[in-house]
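Quick one: structure below, then a few questions.
Note that this complex is displayed minus one protein chain, with the remaining chains in position.
A and B are the chain letters, set down in written order, and residue numbers restart from 1 in every chain.
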Amino acid sequence: MLLEYTSLITLIALTAILAFSFYAVLIAGQLSLAQLGLASLAAFTSSLVVPAEPLFGFIPPLAVGIVFGMSVGVIAAFILGLPVIRLRGVFLAIATLAFGEMVRIFLINQTWTNGAQGMGFPKLVGIEIAWIALVVVAYWFWRLSGSRMGRAFAAIREDELAATTMGIDVARYRMASFVIAGAVAGLYGVLLAYFSRFADPNEFSFTAAVDGLVTAVVGGVTLFVGPILGSVFLSVLPELQRVLGVNAGWIRPTISGVLLLVVILFLPGGLSGLIPRRKSAKRLITDPAVRPDLPPLASPGTELVSLQGLGKSYGGVHAVRSVDLTVNAGEILGLIGPNGAGKTTLVNMVTGLTPPSTGTGVVLGTSLTSGTKAHRLAQAGIARTFQQIKLFNRLSALENVMVGGYRITRDTMLRRLLFLPSARRFEREAVAMASAQLIRVGLGDKAATAAGDLSYGDQRRLEIARALASHPSLLVLDEPAAGMNHVEAGLLSELIRSLATDGIAVLVIEHNVRMMLATCDRIMVLNFGEVIAAGKPADIARDPNVLEAYLGSSGSDADADAASELAAADLAAVTAESPREHPDVPDGTPARGEAAGPGDQANPSTATEPEDNR
Amino acid sequence: MQLFLDGIFLGSIYALFAIGFTLVFGILDRLNLAHAAVFTAGALVGIEIVTRFGVPIWLLIPIVLIVGAVLGILIERIAFRPLAGRHDAHFAGLISSIAFGAILLSLLQALYGADTRRFPPGAFPRARLEILGATVSLLQVIILVISVTLMVVLTWLVAKSKLGRGMRTIAENPHAAAVLGLNVGRISSTTFALSSALGAVAGVLFTLNVNAASLGIGHAVELKALAVIVVGGMGSLPGALVGGLILGLAEVLAVNYIGSSWRDMVAFGLLFLILILRPQGLFGARKTREV
Partner (left out) sequence: MSDPILSVEGLQVNYGRVEAVRNVSFDVAAGALVTLVGANGAGKTSVLNAVSGLIRSRQGVIRFKGQDITKWPAHRLVKAGLVQVPEGREVLGTLTVAENLSLGGWHRGSTLTKNVARVYDRFPVLHERRALQAGALSGGEQQMLAIARALIAEPEILLLDEPSMGLAPKIVDEVFAVIEEIRLTGTTVVLVEQNARRALAAADFGYVLETGEITHSGPAHELLVDEKVIEAYLGLD
């Protein structure tokens, strides 16, 4: 009897490893179903390489198999990833599924795999090896979750666009998660084959992929133990039923199906969502000695942004027409104007999210061209907030700000694996810097609150803290005062002034004209894509052109609106070349109505109120 | 010509199944992975009805349509509606429809066992016809007629009826639809009902074609149907139709010239290529809304 439980327990470990390979892509918000195909490739090709006797007399055959299998997994994942990585959501799932099937058909038709009859493998894997492997994999993911890389994955999952503007190279991280999943899948394939002593390509099928996915989802992707919990739950369940005498072939899958349905409907975070998170992990560090010294900002007056004749057109519609603009370190430049005037489009060009159609621009030493990448500009020292709040809703306030600090923190993953003290030191530095920003905007007491649970005003301030966390030279604020009452707006005004005093250049778009007059050093007024007035606040307030723009003009508004729509669509298209599908993972990305979509970025006064439940 | 006709017959069944799939995706932005189980249910229930009551085809089809519609309404209520408005609605919908499908399949197993079942001999006409030098069975012609009729009816429904207008409105902008006073919940249910009705009938027709049905048939077709709707364009009805026919033809030709074991590679190779080169498929439009 012990023997049959040994088998079960080993399979639990192996299933958990497979679930980890899904976990690896799910944490980055990707639904990839390629893992079984990769596992299959690894298993079968390893049979060609694994020797019958220890290599060089001392390297165990299994070790050769594992190393080889994981390498195959990595390489195959990389090759698969190159064309596929830019797909999202359902399309990615289907493409990877197709890959899995193609592998299956290919292997079935090979003579060296013995086709559908399958091959025999020597028994090299027992319960100990399986569990050791599982512990190693789990360890790796455990160390991932507190590292900068882990935070980057979570950020990408929650809001890819916002992550880009913090300097995170989304494409590179997505590929990384793909490749990691490939390695783990390869490990699984090899271990499974050498444990079961037999494998045929049909085992690594769509059904098996679905099982693996289900295991990961049931376990939950918010905590690293999720795959283990999922595997235990789903493996023990049929056994439990058998022990309880439930024998009819159809009852077990029915119960499993029902339980799966129940979990997905009522426990969106999976089983690991039931585990209460340790709040102590999110404590602030306020000791200034822990904070590292940061490089000084440019001296006040240094020109950081210079735009000449910058314009953006969509077809025949001119969203922005020939804007000349400069911003210097330590000054506050305000952009005001009616809706559809082109302010957000302009700012999107400055932050690298949209390439200009005409004119030239230099931002922090980088020219704005069609090849400009937003994350590179972010790494040069530009940070921004969005008109429609784009926080990482399920991360805590502190975690949000820590992601913001991506640019100035170090990746500690390798050090964490070895538990080096320097890892802890760097992590503490990151926490300290983030804490300082949180306290600065007045959210110190809410560090552990999930960003999605904060009040609207607090969310706005959190976004600013997150932007400040990267120690930017240029801060771009898109309607930061929306939804604030006078008291809050006043505090915001003071905060902005203090930032400028510290040497940061601030570019602010706002509708609260009164606040802008009080806060900015210079103001530019846009209307229908053009600058109609620029100068000191006092002059702007008296400028007849400005008054006319707000109170009455005879221009047709066709261009302005069309331009706003197109600008918003362009923004949505920036992060994808394929049909825009947002990968929704439990506890994952924003809901449909909340992600940046047409209309959001375009109309500043629209839905900066929370979106309705549709 | 023989190959061509065989391909058309097979393709029309794929198309019928795929149309149901793509209908739900196009209108409600949901991928219903319980569709395959509905296909299987249609087949097995169809066999049962004929075996027990000996009904002719023209009566069998409407009955199966109703069975499918009921299943569709259940799927919408149980697997999708409770998730509306959730962050992860799409992903969770995949999982919940998988779960529903699994439950449905195991219930089918309870009712009908896991073995292959067939229609009782003599239940359907065995006549064969000669068309343009090729031999086809009367049954195949009937299958084609039914498929085409159903697809035509559906297309008309979507294009011309009030319900169809409602469906298209929701597809374009669900919020505007609600503002206009459309009963989004009821239209969604109806969409699922239609989709599953077609899926169930596709199952029956498939089984009529090969006279064998087992628990796994839905799964086998499902993957191909995914290929069909991606190639044709997700959400596009004509795309599903054309894609289905292309796939049917391609498979028949592949089996004939390359060998049956590589047959499925056609579907997936095509699928993969389209996803890389033209993800919106042949007829699909690039969606601007977030899924």
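List of remarks:
Note that in this section a residue touches a chain if its C-beta (ideal position, glycine included) is under 8 Å from a C-beta of that chain, and two chains touch if they have at least 3 such contacts.
None of these values were measured; they are calculated from a predicted model.
Interface note: of B:Ala178, B:Ala212 or B:Val255, the residue touching the hidden chain in the full complex is B:Ala178. Considering A:Glu128, A:Glu303, A:Asp453 or A:Asp539, the position touching the chain not shown turns out to be A:Asp453 (whole complex). Residues touching the missing chain, restricted to subunit B, are 165-166, 169, 172-173, 175-176, 178-185 (touch as defined at the top). Taking the whole complex into account, subunit A touches the unshown chain at residues 338-340, 452-457, 459, 479, 482-486, 511-514, 541, 547, 550-558, 560-562, 564, 599, 602-613.
Simple rule for what comes next: only the chains that are shown with their structure count from here on.
Between the CA-based centres of subunit A and subunit B the separation comes to 35 Å, rounded to the whole angstrom.
Subunit A contributes residues 31, 83-84, 87, 89-91, 93-95, 97-99, 101-102, 105-106, 108-109, 206-207, 210, 213-214, 217, 248-254, 256-258, 260-261, 264-265, 268, 393, 569, 572, 578-593, 595, 597-598, 612-614 to its touches with subunit B in the complex. Of all residues in subunit B, those touching subunit A in their complex are 29, 31, 78-79, 82-92, 94-96, 98-100, 102-103, 105-107, 109-110, 114, 174-175, 178, 219, 223, 226-227, 230, 234, 261-262, 264-265, 268-269, 271-272, 275-276, 279-280, 284, 286-291.
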